[in-house]
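Pasting in a structure now, in structure tokens, and then I'll have a few things to ask.
The complex appears here minus one protein chain, its other protein chains still in place.
So, subunit A:
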Amino acid sequence: MTTEVVAGARAVVDQGRVRAWLPRYGVYAAILVLVAYNLLFTPNFLTLSNLRIQLVQVAPVVIVALGMALVIGTEGIDLSVGSVMALAAALIPLYLGYGVIAAILVSVLAGAAVGLVNGILVARVGLQPIVATLAMFVGGRGLALVISDGQLKDVRNESLLLLGSGDFLGIPLLVWIAALLVAVVAFVVRRTVLGRRLLAIGGNRAATELAGVPVTRVLLTVYIVCAVLAALAGLLAVARIQSSDASSVGMLIELSAITAVVVGGTPLTGGTIRVVGTVAGALLMQLVVATMIRHNLQPSTAEMVQAVIILVAVFAARERKTR
């Protein structure tokens, strides 16, 4: 950019720059505004216990949204994540008898299996991602309910519960796990061949195929990773609520995850992933709800505000694309 342009931009508020800035950093700005508002007007906002509650609540959404961001980066979508969470949650109490490790392994493997099926349907059969994962959305929760007999089961295994309620250096383990996963996914997207390949697929699948990239394998990996992350979120949810209920775990989380990804500035058209933005998107939505509840507004109002935020975020992203 030449100096004159920069000067011009400073003189007259350059619309183009605002438009380019908004989808990328708008979510951070919104968070800052909300935090500032809360610091000024909300009593007991800046207490350790409140921050803990907020972070623990948002952690599963962040974990699921990370996988969703990867899938959306390939121009796909995964509606089955909520069902995978329920499936993982239903399997945990069944296999706890064989030890925590076995139970965790089984539920993660079940997640991987679902991801594999999704991936095969999308990459090999050539279904649209929304249809492929819709089948698993419908069938997966049913399977979870069949496995668990539709019963809510208490989980009393000490070491598993520790995952949900334990602390390390004063920060909940859940938050550590989520942060670690964010770092790993950010690294994969930015620094690895896999990351480059999945972004290339999202940018232009046909060209990527012609360039010799093993598209099928990359897509399989992405859908498996997404489902495994969802399974992890499911078992962490069980550890946190200390019970397993296949009919409620992960309900509508696919929508929260897609919202977090989109509000964070990742376009649904693929080719770009904003990992940190996704985390910020999840935090923003959580903050909105928390703020409203603190000020005695109903959750219903929070839902309507969320709807507006989603529309504004996508509208801003659209401006950038058409420019």
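One rule holds in what follows: a contact is a pair of C-beta atoms (placed from the backbone, for glycine too) under 8 Å apart; a residue touches a chain by one contact, two chains touch by 3 or more; residues count from 1.
Note that in this section contacts and distances are computed from a predicted model.
Novice: From the names "3-isopropylmalate dehydratase large subunit", "Polysaccharide deacetylase", "Monosaccharide ABC transporter membrane protein (CUT2 family)" or "Septum site-determining protein MinD", which one matches the UniProt record for the unseen chain?
Specialist: "Monosaccharide ABC transporter membrane protein (CUT2 family)"
Novice: From the listed residues A:V27, A:L79 or A:L160, report the one that touches the chain absent from this view.
Specialist: Of these options, the touching residue for the absent chain is A:L79.
Novice: From the listed residues A:L48, A:L169 or A:L252, report the one that touches the chain absent from this view.
Specialist: A:L252
Novice: Using the document's definition of touch, tell me which of A:G126, A:G170 or A:G212 contacts the absent chain.
Specialist: A:G126
Novice: Residue by residue, what part of subunit A touches the chain that was omitted?
Specialist: 77, 79, 121, 125-128, 130-132, 134-143, 145-146, 149-150, 251-252, 255, 258-259, 262, 268, 298-304, 306-308, 310-311, 314-315, 318, 322
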